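Shown below is the structure under consideration.
Here is chain A:
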Amino acid sequence: MNLRTFLLLGVLAAGAVGLQAVHELNGGMPASTTANLLYVRSPDAMKRLALSYDSLLADVYWVRAIQHYGTTRLSIDPTTQFDLLYPLLDLTTSLDPHFTVAYYFGSLFLAEPPPGGPGRPDHAIALLEKGLEALPDRWELAQSIGFVHYWWLQDYDEAAAWFTRASEFPNAPIWMAPLAAVTLAEGGSRESSRLLWREIAQGVDDEWFRNEAARRLRQLDAMDHLDGLTGAVAAFEQQTGRTPSDWEELWRAGYLPGVPVDPTGIPYRLESGVVGLGDGSPLSPLPTGPAQIR
Partner candidate 1 sequence: MDAIRTEALTKHYPVGFWRPRAYVALDGLTLDVGQGEVFGFLGPNGAGKTTTLKLLMQLTFPTSGRAEILGRPVGDVSVKRRTGYLPENPYFYDYLSAEELLHYFASLFGYGAADRRRRVSDLLDEVGIGAERRLQLRKFSKGMLQRVGIAQAIINDPEVVFFDEPMSGLDPMGRREIRELILRLRDRGCTVFFSSHVLSDAEALCSRVAIVASGRLAATGELSEILAFKALGWEVVMGGLDDAVLESATASGHIDRATALGGRRYALHVPLSVAPDRLVAEFVSQGAELVSVNPVRETLEEFYMRKIGAVSRDRGLADVGKAPASSE
Partner candidate 2 sequence: MRLIGQIAVNVFKESVRDKVLYNLVAFAVLLIAVSYLLGQLTAGQDMKIIKDLGLAAIASFGRLIAVFIGIGLVWKEVERRSIYSLLSKPIRRHEFVLGKYAGLALTLLVNVLVMTVAFYAILAYLNTLYPESIQVTWPAPATDPGMLRAILLIFVELLLITAVALFFSTFSSPFLSAALTLGLWVIGHFNDDLRSFEAVVESPVAAYFARGLYYVLPNFGAFDIKTQVVYALPVPWLYVVTTMAYGCVYIAMLLTGAVAIFSRRDFK
């Protein structure tokens, strides 16, 4: 290669880099409305198109589902929605019916109402039922259906029926039958909720699940705390006849050992006698689900 060719190549390369920089300075690609596009929505068609690469394509759709969920959840744009979460998980599990994590992921996150999720418990149940059809020996899937009924739909009869069904699987754990009984007798109780979330935290190798379950367990703890604090406020009011203005008053009066903090270390809020989570607590909002019942 002679010098002239070399120089020409150098100039061209510099030009390409420069133009790319200009492109970047101007803000890159114009914003596109097609970012959230799924080209093939039919799982049947995709399964045929996949030829022998269905497992690998399932992995690709799984990664897309996780990314879609993660970026939407972190997004500050209020108009973004989780509208692709169900189709992506549906494609993943159609391409690879053994992809159990995808079913569980759907059971946890599809039912959650906005802004935390798309708020579609029906989709969560549809996905899990599809899973149960493909993997009829997985008691966890039946339990998860019961869980959606329990936690999100607060339909305790239906939940108990599913827990009972799960308990009838040959490899089901022994606590499944009592859970069904308790659910039927008491509806949603904090204790059975704890049991369910603890089970979820241990059941699957996945950070998403463990983080979510840990958060839920802390919420349940926080709700216990709040019950206690509400009791302390009520006792103070009864004794002094007035509403405490802050925690210090309660502390001086000997109702509390100090300023109470939630399980993430954020102080609880006390405003005109009503206790709640402090501003910016990662635990808020507290579930409106069954855990509030008792």
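By our rule, a contact is a pair of C-beta atoms (placed from the backbone, for glycine too) under 8 Å apart; a residue touches a chain by one contact, two chains touch by 3 or more; residues count from 1.
Selection rule: all candidates are chains of the complex that A comes from, given by their letters.
Not measured: the values here are computed from a predicted model.
Enquirer: For chain A, which of the options 1 or 2 is its touching partner in this complex?
Expert: Per the touch definition, chain A is in contact with 2.
Enquirer: For the complex, which residues does chain A have touching candidate 2?
Expert: Contacts found on chain A: 48, 51-56, 58-59, 62-63, 66-67, 96, 98-99, 101, 204-208.
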